[in-house]
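For this depiction, one protein chain was excluded, whereas all remaining protein chains were kept in their positions.
Moving on, here comes subunit A:
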Amino acid sequence: MRRQPEMAEVDRTEYVFGENGGLGAPSSSFFRRIASMAPQPSDEDESDTFQRTVGAGYTYADQIAPNKIKRTKSRQDKHKGRRGSYFDLDDDWDANVEHNLVDGAKFKKSLAGQAMESAESLAFAECEEMNNRISRIRRFQAVLDAPIVDLAHLKKLSYTGVPEELRPKTWQLLLGYLAPNGERRERTLAKKRQEYHNGVQQVFNTGLDEQMWHQISIDVPRTNPHIKLYSHPIIQKALERILYLWAIRHPASGYVQGINDLVTPFIQTFLQPHVEHASVDDLDPETVPQQSMRDIEADAYWCLTKLLDGIQDNYIHAQPGIHKQVAQLQDLCTRLDRNLVEHLRSEGIEFMQFSFRWMNCLLMREVPMGCTIRIWDTYISEGPQGFSAFHVYVCAAFLNYWKEQIKVKDFQDIMVFLQALPTADWTEKEVELILSEAFLFQTLYKTGSAHLK
C-alpha cells in the first residue's frame, strides 16, 4: 500500500488489458470505474478519491503493478516515451505474472464490507477478466518464447484472438513469414527485409508499368480515407511501393482494387507497438524511427504476399475464386435458412450483388478495422483455408446476423441496407459472435459439403 501514490501516478498511463485481445481500457478509466463503485465522499477532488479507493479495494494493482511500473519507467527514459520493439515486449515481466495473479476470492472479500453487491460482482468480474487476459498472454508468451515455436499450439491459441502486443509476432509466425526456429529467425528476417527493399529498387528502376502504376496511385489516397494514419505521405508512399512490387511480381492478377485494403491490417498491427496510448489510427508516422518504418513496410509486404497466395483466384482474370465463393455462400445460406434465401430471390436480389465485395475485400468494407484484425486472428490461425473456405462460413454468419431486418425489406431497401450495414459501433464482441457461429456452421456442414473446400 505504500506504493500507491507512485502507482497512481504512473498507472494512469497504463492500460488494463481487455480480455479479447484488444488494448483494453486505460487503467485510469478502470480505476475510475472502481472508484465510482465506492461510496463517494462529497468534497474531495478526483485524484484523492482515486487513490483512496485504490487503497481500499484494489489489491490487484498492488500486486501486479510494481513490475509494470518499473518497466514502463525505464522504457520511457530509454525511448523517450515510445515503446520498444515488439520482439522484446513483455519478456521482462512475464515470468512474474504467474505469481501475481489476483486472488479473486480475497478481492471479493475485501470489498464485502462495502454494501454494494452489484458493484462488488462487477469488480469481481473485471478482476476475473484481467486474470484471464493475463494468463492468456502468459500462455502465448510461453509458446512464442520456445526455441522452436510450436505452430500447432500457437494456432490453437490464436483461434480465439491474439493479445494485441503479441499480434505482430504471432501473425508473422503463423503466416510462415517468421521462422519458427528462434535461432534462425533474426537472420532470415533481416534477409527477407533486405530482399524486399532490393525488389522495390529494382522495379522502380526499370520502366514503370504505367497502367498498373496509375491504378495504384489513384487508389492509395482512397485507402481507408476515414483513418487519419493513411492520409500521411509516409504511409501512402509505403503502400504504393508494397502494392506496386506485389503487382509486378504477380502478373497473373496484377493489382486489383481492394488489395489496397488488404495491406492495411498489417500496417495497423505492425505499427501498434509504436503507439503509446492513443489509437494507431491517429499515429503520426514521423514519430516512428525510419528503420522501424522500413522494417514494417517489408513485413507488411511479405505478409500480404502470404495472405494473397491463398486467395489468388479471387484476383485473376474473371475472378473465378470470388464467383465460386459467392455460389458457396448462397448454397450454405440455403441450408441455413431457406426462407431468407427465398425472400432475397423473390425480391430479385442476387448474392453477387451484395456479397461480391464481401469476398473481394474479405468483409473489410463491412466492419471497422479493429473487427477485421480480430477476424484475421482466426483466419490466420485457420491456415491457408482461413481466408477462403472459412471466410464463406463467416459471410454466411454475417448475413444470418441481419436476416430479420432483411426479411421485412423490399429490393431497394435490402440493397441499400446491405451496402452500408450499421456496423460502425461494432467491437470484437459482435465479431466473436459471428466467428463462433461461423465455426458452428463449419462443423455442421463441412463434412457434408466437400464442395465447400
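Quick notes
The definition used in the following text is that contacts are C-beta pairs under 8 Å (C-beta built on N, C-alpha and C of every residue); 3 or more make two chains touch, one makes a residue touch a chain; residues count from 1.
Here is the rule we use: contacts and distances are computed from a predicted model.
Comparing "Ras-related protein Rab-11B", "CBF/Mak21 family-domain-containing protein", "Calcineurin B homologous protein 3" or "RAB guanine nucleotide exchange factor (GEF) 1, like" against the UniProt entry of the hidden chain yields the protein name "Ras-related protein Rab-11B".
For the chain left out of this panel, the touching residue among A:A318, A:V408 or A:A424 is A:A318. Contact with the omitted chain, checked across A:Y159, A:F204, A:F356 or A:Y445, is made by A:F356. When the missing chain is restored to the complex, the residue among A:V256, A:V288, A:L304 or A:I406 that touches it is A:V256. Shown as candidates are A:R222, A:H277 or A:R338; the residue that touches the absent chain is A:R222.
Hidden from this view is one chain, which touches subunit A at 214-215, 218-219, 222-226, 253-254, 256-258, 260-261, 315, 317-319, 352-353, 356-357, 360-361, 365, 412, 415-416, 419.
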